[in-house]
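A single protein chain has been omitted from the complex, and every remaining protein chain is retained in its original position.
Note that the chains are named A, B and C in the order they appear, and that numbering of residues resets to 1 at the start of each chain.
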Amino acid sequence: MTEFKEPIRDIAYLAHIELLTPKPDESLAFFRELMGMEAIHSERQSVFLRGWGDESLYSLKLTEAKHAGLGHVGLRSFSPAALDRRAQAIERSGLGIGWSDGDYGHGKTYRCTDADGHAVELYYEAEKYVAPPSLKPSLKNLPQKYAARGASVTSLDHINLFSSNVDGDSAFWQEKLGFRLSEQAITDQGSKVTAWLHVTNKSYDLAISLDKTGTKGRFHHAAFKVESSEMVLRAADIFLDHGIFIEASPSKHVAGQTMFVYVYEPGGNRIEVCSGGFLILSPDWETITWTPQERKKGLAWGNPLPATFHTYGTPVINP
Amino acid sequence: MTEFKEPIRDIAYLAHIELLTPKPDESLAFFRELMGMEAIHSERQSVFLRGWGDESLYSLKLTEAKHAGLGHVGLRSFSPAALDRRAQAIERSGLGIGWSDGDYGHGKTYRCTDADGHAVELYYEAEKYVAPPSLKPSLKNLPQKYAARGASVTSLDHINLFSSNVDGDSAFWQEKLGFRLSEQAITDQGSKVTAWLHVTNKSYDLAISLDKTGTKGRFHHAAFKVESSEMVLRAADIFLDHGIFIEASPSKHVAGQTMFVYVYEPGGNRIEVCSGGFLILSPDWETITWTPQERKKGLAWGNPLPATFHTYGTPVINP
Amino acid sequence: MTEFKEPIRDIAYLAHIELLTPKPDESLAFFRELMGMEAIHSERQSVFLRGWGDESLYSLKLTEAKHAGLGHVGLRSFSPAALDRRAQAIERSGLGIGWSDGDYGHGKTYRCTDADGHAVELYYEAEKYVAPPSLKPSLKNLPQKYAARGASVTSLDHINLFSSNVDGDSAFWQEKLGFRLSEQAITDQGSKVTAWLHVTNKSYDLAISLDKTGTKGRFHHAAFKVESSEMVLRAADIFLDHGIFIEASPSKHVAGQTMFVYVYEPGGNRIEVCSGGFLILSPDWETITWTPQERKKGLAWGNPLPATFHTYGTPVINP
Partner (left out) sequence: MTEFKEPIRDIAYLAHIELLTPKPDESLAFFRELMGMEAIHSERQSVFLRGWGDESLYSLKLTEAKHAGLGHVGLRSFSPAALDRRAQAIERSGLGIGWSDGDYGHGKTYRCTDADGHAVELYYEAEKYVAPPSLKPSLKNLPQKYAARGASVTSLDHINLFSSNVDGDSAFWQEKLGFRLSEQAITDQGSKVTAWLHVTNKSYDLAISLDKTGTKGRFHHAAFKVESSEMVLRAADIFLDHGIFIEASPSKHVAGQTMFVYVYEPGGNRIEVCSGGFLILSPDWETITWTPQERKKGLAWGNPLPATFHTYGTPVINP
């Protein structure tokens, strides 16, 4: 059996993400009407949205900006002490930025970046969502009524960062934040092309993939989860009917074995609607490594992903 | 093999149903928001609605009235000649009422009643649905965009008439209209308790069941179809969240093997959301007969239907 | 409204298909273990198989032969008289071959070919399937226990003939057999590239597509139906796990809007597992025509079919 190593378990989950959009109205309409999310608050240039099943107050902060891309990734710790431990570790790494009083819905926050420059915010204190009467669910173990609108996405599932330095970023998320490497795709020389990392029992909460354009700190996609593979297919029908560009039609990933459909929201950010995937419960899960040879086989059923999957990210650049 | 009998094949399908409601606004909101249907026209006390996949211009005519219940059943023939043949046969049976110029969306119409007094209208000439730009589907072999709202019902699937005379009604629909008896539930004496009849390849388009109160000409339910058993479960979640009374929670019928959920729409009419069921293609299908002994086993998986299923109909009566 | 034309309605449904295979044992194992069908009889070089929900005694006659391909297509008429009417019409067309006493499970049979040479057999008298005790279902309106094995296919859904003369074949099936043209793909000159035809309420029972190699009378594929899109995905997982070549991974067709997965069975014949699709109930359905421009968009969600889809058929030829 594998050598035992005491895990860092200070981060509870991926709580929210901030996305930037040059088309705030169209992007908002997309997330509301087609994804089925609720806008619960807006201030300055931002609107805060949630899926009907999100545990966080919100899982998406949508902010008007000149270019599409990632604002920041919001992580919640297991405790105030855990937050301090992570902040100190990052401080020592030189990637720390510093503390703030927080943002809408959460308290004291530590801000930093990963090796490639993606902004990350950590906090513990968080406000719980209380549904207004019109959205109060009949069963109180759910946060909100089921959203029977558009793709009816349940919650934020995972995000994928586009990186010029997958090894460096992957090391940061593992060593400073306690994420574990569930799967990886490597080059013949052994450097990472994609890293799948998890901090919950989900097989991944975060993916980091190589930006073949070599640009630093871009965003690849955010994935919102639905309850079945059938709902992924339905989401594709809805996107088709409403003129949303489908970059990759519904199919199944090898890593995590999740069903997916990939589209570009009107602001340009790549969005995934996903379902399925497996849980990892074992403390001694051994990282699954996919070689270039194995990756040649394509997706789970042998079909390929479009070439843009390895070059398109936000902000959009002109090669 | 069974004796060959040349079938009457003059009726093409169940085109629409008219339901009466004492609560027109609440009923309309139910069919629009929770069932996901579109209101395409209104005149006088009626609103005409369709499911996104209905071939008919509309499958539901919702009419304000003092009491809930059936307005009429609308059937479409295969041809003008077929319409005349059926009208003449009914004329001879003494159940005919006569011809009219038709109603919104269809032409020359012959009106009659079945043995128990349920109103039936037959016509051939029908206007096709043309979706407005906002509902135009991206794939033109569908009549309309997929309705990603509420239960997103596809189309009218079948209706169930409540009858004091199942044998008489069943004979009328078979002999005068060419429906075939796919399944039946009988008493120990052999009279029908429920008759399931089909005129298309669906295992039933019409059910006629015994009204234990002995009242004549009442309505049992109308069933709208969704694309999977999962969507029936989802419909139940939506009804629950919106305070709609669920008379029978999702389960599976023996006859037709359809998944169902039964609710009362705000006006009081029983509505089913269903999926599945099988097709009957053979010309020599032998009617399946269910004895009282066999029916004691309950639904497909052994659970019972509520007692109200055999006594509650519209108009609602006080025993 | 469209001009009315009295339809020929003499053919009830596509009852079975005979497939030839140079690898009878491997093909049999594929249909039994991976498709989940039952072998109910064998004689000479043939094994007769059925899906758990097939109304026919069998839907597949698998026959050992030097090369893969189509043996014949088996159609059942609505009546003995309908059989004679069709036989006479075909006789007059010069494509008739003649009468035989029939084959395992069915009586008096008329054999002919379509314009491109695909063999077709028509009959009315057919033996019903009686499940042996081990396969007797608990609900007697099903022919057989649900086959919880492999892809658990329900029944034969449709077939696709590969043709050097789509216009000619399509005319034959419409004029001599009463099939109706639900959809078609045409060239800029208006000749058919693919014709989708139906004789039941299913949107198609038969497809005829252009063999770009120009070869006459080849076979494209047979499609077996499962109960949901989820089961199509599951079928792909099973094929993948058992080393079956997946030519086209699960996706959605434009015509008929069916979910599909395409594989080659060990003998080389292309097999589809499908679900969904819509019914056509209207007597005046207007054929949907897809132009080359529209077809450029690919499948329903925009992904393409592999090029082999237009050139690979059985028997396999060397270009």
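For the reader, a short list of remarks on this structure follows.
FYI, a contact is a pair of C-beta atoms (placed from the backbone, for glycine too) under 8 Å apart; a residue touches a chain by one contact, two chains touch by 3 or more.
Values in this document were obtained by computation on a predicted structure and should not be read as measured data.
Of the listed residues C:Q45, C:Q88, C:S138 or C:T308, the one in contact with the hidden chain in the full complex is C:S138. Screening A:G98, A:P283 or A:P306 for touch with the missing chain picks out A:P283. Summary of contacts with the chain left out: across B:L240, B:A255, B:C274 or B:I288, the touching residue is B:L240. Residue in contact with the omitted chain (choice from A:E33, A:E91 or A:E125): A:E125.
Taking the whole complex into account, subunit A touches the unshown chain at residues 1, 4, 6-7, 9, 12-13, 53, 55, 76-81, 124-128, 139-142, 183, 200-203, 227-230, 254-257, 276, 278-285, 288, 300. Interface residues of subunit C facing the missing partner chain: 34, 36, 137-139, 145-146, 148-152, 228, 230, 234, 237-238, 240-241, 243. Across the interface with the omitted chain, subunit B contributes residues 228-230, 233, 236-237, 240, 246, 248-252, 259, 261, 299-303.
Keep this in mind: only the chains that are shown with their structure count from here on.
Each chain gets a centre from the mean of its Cα atoms; the one farthest from the centre of subunit B is A. Taking shared numbers over all numbers used, the subunit B to subunit C interface scores over half, which places it in the same class. Computed from the mean C-alpha positions, the centre of subunit B lies at a distance of 31 Å from the centre of subunit C.
In subunit A, the residues touching two or more other chains are 228, 230, 237, 240.
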